[in-house]
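Just one protein chain is left out here, and the rest sit where they should.
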Amino acid sequence: MKQPDAGPPPVLALKDVSKSFGAVRALQDVSLQLYPGEAHALAGENGAGKSTLIKTLAGVHRPDTGQVLLDGATVEFHGPADARDAGIAVIYQEPTLFPDLSIAENIFMGRQPRRSLGRIDRRAVHAATAALMARLGVDLDPGRPARGLSIADQQIVEIAKALSFDARVLIMDEPTAALTGGETARLFSVVEALRAEGAAVLFISHRLEEIFRLCQRVTTLRDGRWISSEPLDGLSEDDLVRRMVGRDLDELYPKQQARIGDTALSVRRLTREGVFRDVSFDVRRGEIVALAGLVGAGRSEVVQAVFGVDRFDAGEVHVDGRALPAGSPTAAMDAGIALVPEDRRQRGLVMDMSIERNIGLTGLGRLGRGGLVRRSLERGRAADWAVRLQLKYNRLSDSVGVLSGGNQQKVVLAKWLATEPSVLIVDEPTRGIDVGTKAEVHRLLSGLAAEGLAVLMVSSDLPEVLGMADRVLVMHEGRLVAEIPRAEATEETVMAAATGRTAEEKAA
Amino acid sequence: VTLAGCSGTTKDSAAKDSTGSVAKASANPDAALKKDLKLAFLPKQINNPYEKIVDEAGIEAAKEFGGTGKEVGPSDASASSQVSYINTLIQQRQDAILIAANDPNAVCTPLKTAMKQDIKVVAYDSDTAKDCRQLFINQASSEEIGRSQVRNIAEQLGHKGEIAILSATQNATNQNTWIEFMKDELKKPEYKDMKLVKVAYGDDDDQKSFQETQGLLKAYPNLKGIISPTTVGIAAAARYISSSSYKGKVVVKGLGTPNQMRKYVKDGTVEQFALWNPKDLGYLGAYAAAALASGQITGTEGEKFKAGRLGEYTIGKDGEIILGPPTVFDKSNIDQFDF
Amino acid sequence: MSPLAKLLRWDSVVGALLVAVFLVGTGTTDGFADTANLSAALNDIAEVALIALPMTLLVVAGQVDLSVASMLGLSSALAGSLWDAGWAFELIVPVCLLVGALGGLLNGWLVTRVGLPSLAVTIGTLALFRGLASVVLGTKAVADFPESYAQWATYTQTVPGTFIPYPVALFAVLAVVAAVVLHGAGFGRSLFAIGAQEDAAYFAGIRVKRIKLALFVVSGTVASFAGIVYTLRYGSARADNGFGLELVVIASVLLGGIDFDGGKGTLGGAVAGVLLVGLLRNLLTLNDVSSEIQVVVTGVLLIASVLTPRLVAVLTERRHRRAATEPVP
């Protein structure tokens, strides 16, 4: 493929870069050019090497072979600071904030405006942060500590940080994974403005329509290898998926019809002061129930209370007709509940532990006799599920920390499916997962439901909700405001309930 | 308490089955001091300056009679850390072990093992239990030390007023013995106007002793005198008083080394204090150990031996040998001493 | 993990050092390999070794208990004062163990229920327990413990047919139990998970708080048992018994390659660390190496224990990178 001759030279480029981690070849002879004023997308399945490529550009990793070129000249970044000084701003896949410091300090750390004698000008820091927040159209107090921010808010701080550089190159690794539609739109308009000013943009997302919306060119990676670089004009989503996956994609929402059985999970008048109140619902065998709502509506906290990792102040949870003691995840597991949590890095996995041990962690009592663990059983359990979920890994004894985000998510799923639950609760099960795997996860959930499992799915992905759920429960500001059967569930009905419009209209 | 009555091993039932001590050989007072005797000094703590003086004098003395001496020991003064050193000394087949015990009982088992293997054991400075050593070189009679402290301070205070004691650790054996005698002395009628208000513990730590002194003076505004029968304590007390508004109002007495106390004697904070000559203590210890190892003595009361330049000593009750009366230091004589 | 890396793991290195110390000692120093010397040397670290076992589990779970030496002192003081009051020894032991368990419960409660960091909590109880010890016994030192029990604790009596004193034999048995618990049982897996990432362990249904609480209770109980061994072994109950021993225990455990941040380490490494400190000390003392130098050696070993694996990692990384840059055939 040929570059337009008239265009300016690339600001930043990779030439024949390879990078290995031990035996894993994350990147092999990959090249990439970023042009000023152009938004470039990077596409690929989980583990294709996208984040590794970005970290190479950002000076976090040094390439084993190949070069990084800045304005056409070879550069060697010795650390993130070098890349930053060269005008490269990066939003990493996982938010990297200082939890104890204020949002303003997080954004300007190491670059605070200064007064005489090198003293920090606090007022200027606050003002600049407030300005950034206004530009992104969010209402976050610059003086608030980052600890306790929701993942979406954390991501927004990351974006603000990257914007504050006024960088020549803006690199974003799945910045929208946790954002709402409104926030995403706002981000895109800001990025558009930057691009218009001549900045080069590199953008990663598993949401293909975002790629088409924002970008002009796309580079596709598969298993660490460069597949193609081409203009998006004239490319269809299916073309792109084919390049990523190497085959045609199956249906994204393979919903199977299942026989709906008895009530498996029944939640009555569940209340946690200040968080959610009076939440009642049932989930029956063979059914997939989606819990929808705006980010921060309290969905995660409801399911965490059901599973017992959070306490609740009032209400009851019944599994198969038997009441669960409050605040005991162990009891919930014994009763057959499994919870795939939202934050896989903090709560879903022990990152330093091996794949097999992570999968074994939920079945320590069952992997041997008398409290002992038999390694063969542990390994067998892990190997079995790795195959069933098509996990991409090197060795089962590798730590899960080295897996790509999507494969990590599969390990979390494996760890919980291995407990053979009767009620499976999944919180944002496909966040950060590529389309191919997403379809697999959906098929899996659907299949499990067909086998008689009761599935409760918290999701912010509306098409996923509509495509998969038999019933949609909608939460708004800590209350369950609507229950919509599959037949009536549309974007409009769910959105209306989630934003509280129905309730307000009725009151009016 | 009555629980104990029913069954099991109690204090009373155990007392009956305690084992006897090591049988003693007979002495030959005329035997010559053996050559090449190996003596090991085991101080309370290796970096205690006072103990260092004692032990070095002992090592010097060993050279006088053709033996060798060495000092080994733990860097902390805990009750038990001496035990492992005793064990290694046994392995090294020393002829005699001289020990300043941190705890009279904790060192007993290994010391008994040593004696069984014909290694002589001499305690100095701070005694072990009586059946765990053959001799104890006491720097001065404990009773004399205790009572004289009270006598001295009473004289200086005109037999009136509140006093306090600043001791070392709560468990220091020699300190506690002296303090018992002090309390006993204070019961006599001539001290009826004096009152011991508190025994404080400075743990032989400069900083702690310093702060304890402060506290005493704060808590007892009428305090007239402090007795500190430990070298660290008296120096700390003197240093605090010399630099505070209490200077000249509170009397400090006790046991200290001249080098530590010179400044405070000269600036008038302390009128006088006492101590035996630590060099003589080490010297006598070395000769006593040699006499034991050469068979001149066995540790029985009444036996006599020659201790080089110090002359002849007689073994007292319970194998105790007393070095002699302590020296009293004051402005007039302090410059003649350097230790 | 490559075989080389496994070989160069610090716990294996400590094991090798231990063997080396033994061989060098036997070859160069009279009396070192003497059974009497070995029994004495081993018995000298009996309490440290005993306490090191629960400490290893705690550190793997990301916790630490600095109050162990004070608990040892409290148990010793309590045993002394009860004995003095005429209690039967057979009754004193369970009472002391109970007090140890209660002390551990206090630590555990403050850590799990109040949510305080264990380092801070146990610095506090370090002072508290030691203070209670001196309240219980004051300046007294109780010495006349029953011969039959005292004999059991000293090296003069060994397990028949061996040179191993009873406290050390007991330690050996407990070490095997601890090793099985840590490396073979689900409980051990939970400890590693808690130490590495507590949230994730909690979300996997592991009873984090209960496990931590249990560990502190065990730690307190073992420490108070060590207090009884100590009392009998030295035949002396005093309030300041075992003062400062906590740092020795922690140093030994860390020397064995247990990661202070939790989630990593092997029990074998910890045991090797404890034995290495004990035997090396004995060997140096036999050779009249002064205690100043011994202190320095301990320090240097500790630093080496963390620096060496790090260096090995850097070196293997380099080799990998070099291997990667070479063209694939």
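Note that the chains take the letters A, B and C in the order they are written out, and that residue 1 is the start of every chain.
Following the convention adopted for this analysis, contacts are C-beta pairs under 8 Å (C-beta built on N, C-alpha and C of every residue); 3 or more make two chains touch, one makes a residue touch a chain.
The working rule: contacts and distances are computed from a predicted model.
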{"item": "Listed names \"PP2C family protein-serine/threonine phosphatase\", \"Autoinducer 2 import system permease protein LsrC\", \"NAD(P) transhydrogenase subunit beta\" or \"Heme exporter protein D\", matching UniProt entry of the absent chain", "value": "\"Autoinducer 2 import system permease protein LsrC\""}
{"item": "Interface partners of the hidden chain - shown chains only, full complex considered", "value": "A, B, C"}
{"item": "Contact with the hidden chain (one of C:A79, C:V121, C:L267 or C:L280)", "value": "C:V121"}
{"item": "Contact set of subunit B toward the excluded chain (per top definition)", "value": "46-49, 51-52, 75-76, 170, 198-201, 206-207, 210-212, 214-216, 218-219, 221, 232, 235-236, 239, 243-246, 259-260, 262-264, 266"}
{"item": "Residues belonging to subunit A that touch the chain removed from view", "value": "58, 60, 79-85, 90, 92, 96-102, 105, 109-112, 114, 118-120, 137, 139, 141, 143-145, 148, 179-184, 207, 209-210, 274, 292-295, 460-464, 477, 491, 494-495, 498-500"}
{"item": "On subunit C, residues whose C-beta touches the chain left out of the figure", "value": "66, 110, 114-117, 119-121, 123-132, 134-135, 138, 244, 247, 250-251, 254, 259-261, 290-296, 298-303, 305-307, 310"}
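Rule of thumb we're sticking to: only the chains that are shown with their structure count from here on.
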{"item": "Chain closest to the middle [Cα centroid of all protein chains]", "value": "C"}
{"item": "Far-end chain from subunit C, centres as C-alpha averages", "value": "A"}
{"item": "Whole-Å gap between the CA centroids of subunit A and subunit C", "value": "43"}
{"item": "Rounded Å distance, subunit B centre to subunit C centre (Cα mean)", "value": "34"}
{"item": "Subunit A and subunit B: spacing of chain centres that average the CA atoms, whole Å", "value": "73"}
{"item": "Shared-contact residues (touching 2 or more other chains) in subunit B", "value": "none"}
{"item": "Numbers and ranges of subunit A residues touching at least 2 other chains", "value": "none"}
{"item": "Residue ranges of subunit B in contact with subunit C within the complex", "value": "1, 3-4, 6-15, 17-19, 46-47, 70, 72-76, 78-80, 83-85, 87-88, 90-93, 103-110, 113, 129, 169-171, 173, 176"}
{"item": "Complex contacts: residues of subunit C adjacent to subunit B", "value": "30-32, 34, 36-37, 40-41, 44, 83-91, 134, 138-139, 141, 143-150, 154, 156, 230, 233-236, 238-244, 281-282, 285-286, 288, 290-292, 295"}
{"item": "Residue ranges of subunit A touching subunit C (in the complex, touch as defined)", "value": "18, 20, 22, 64-65, 309, 329-330, 332-333, 339, 341, 346-353, 357, 360-362, 364-365, 367-368, 371-373, 397, 415"}
